[in-house]
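What follows is subunit A.
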Amino acid sequence: MTDAPVLVAEDLVGGYVAEVDILRGCALTAGEGEIVVVIGPNGAGKSTLVKAIFGLVPLRQGTVTLHGTDVTGQRPNRISALGMSYVPQVNNVFPSLTIQENLEMGAANSRATMDERMDAMYALFPRLRERRRNRAEGLSGGERQMLAVARALMPEPSVLLLDEPSAGLAPKAVGEVFETVQQVNASGVTIVMIEQNARAALALADRGYVLEGGQNRFTGKGADLLDDPQVAELYLGGGAAGRE
Partner candidate 1 sequence: METFLQTTINGLASGSIYALGAIGLSLVYAILKLVNFAHGDFMTLGGYVAFVVNVSLGAPLVVAAAAAVAAIAVVGLITEAVIWRPMRNRGAGVMQLLLLSIGLAFVIRNLILFGWGGQEKRLDIDNTRTFDLGIVRISLIQVIVISIAAVVLVAVGVMLRSTYVGKSMRALSDSFDLAEVSGIDTRRVVTYTWVLGGGLAGLAGVLAGIFTTLRPDTGFLLLLGIFAAVILGGIGNPFGALVGGIALGLVQEWSTNWITPTYKEAIGFVVLILVLLFRPNGVLGHATRTG
Partner candidate 2 sequence: MDPLLAFGFWAYVLTVAGVYAIFVLGLQVQVGDTGLLNFGHVAFMAIGAYSLGLMVTNGIPTIVAIPIAVVLAAIAGVLLGLPTLRLRGDYFAIVTIAAGEILRILVQNRQDETGGTLGLRRASGAWRDWNDSMLDWLDGLGLRDLDRRVPLLVITWVTAVLVALLLMHIGRSPWRRTLRAVRENEDAAAAVGKPVFRLKLQALALGAAIAGLAGVYFTFLQTSLYPENFEPIVTFIGFAILILGGIGSYFGTVLGSIVIAFIISGVRFLDFPIAEDKVAALRFVVIGLIIMGMMAFRPQGLFGKKEELHLD
């Protein structure tokens, strides 16, 4: 991958309320065009890390840099304008808006290219085109996730943050989501993704992070982490024994 990292988060300390720090010195780097995967036990601060990068969690300490610009503590609409998008884990579509309107809402900072981008999204997800006049509340779990990703891609971001895109999906739909992620990445978008499905996700990852207690526990190439016996033991369900 290339030299200058696209996204650098360093020494993040903070949490939702002033008294309780959930992040305790987290760091994360994403190089251009990489897939970065964050894993770790529940409560490790994975979601909080991604939200903090996107300006949704107040930080007491640390910096977030996007393309060399300091975006620490910026409001999300500003960060979005600078080329980073975020897909929350749940409630990530507007249920009472149509699919087309959902996509429009993603284009708040890129109204000029909206029609073009919308066509691109419909090309990527033909199922959304069929149902573009329907309200999003009628979509299945997998379709919702597609719409959420499409909405986030509307402003043509260079970095896409995904919070457990496969959560709660049927194993069949999980495969589709991962395919989509690879496809989007192939078009040049840097992906930072939290995953419960650690094995499958690390297999795709250029870079992997294992978080615990709001701190980095292990860092390395995805494949290396997969092979690391300690990581396997602690976070992947006890190595090969955990698999059927």
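The candidates came about this way: all candidates are chains of the complex that A comes from, given by their letters.
Rule of thumb we're sticking to: contacts are C-beta pairs under 8 Å (C-beta built on N, C-alpha and C of every residue); 3 or more make two chains touch, one makes a residue touch a chain; residues count from 1.
Given the structure is predicted, the values throughout are model-derived calculations rather than measurements.
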Complex member touching subunit A, one of 1 or 2: 1
Candidate 1 contact footprint on subunit A (complex, rising order): 54, 56, 75-77, 80-81, 85-86, 88, 91-97, 101, 104-106, 108-109, 111, 151-152, 155
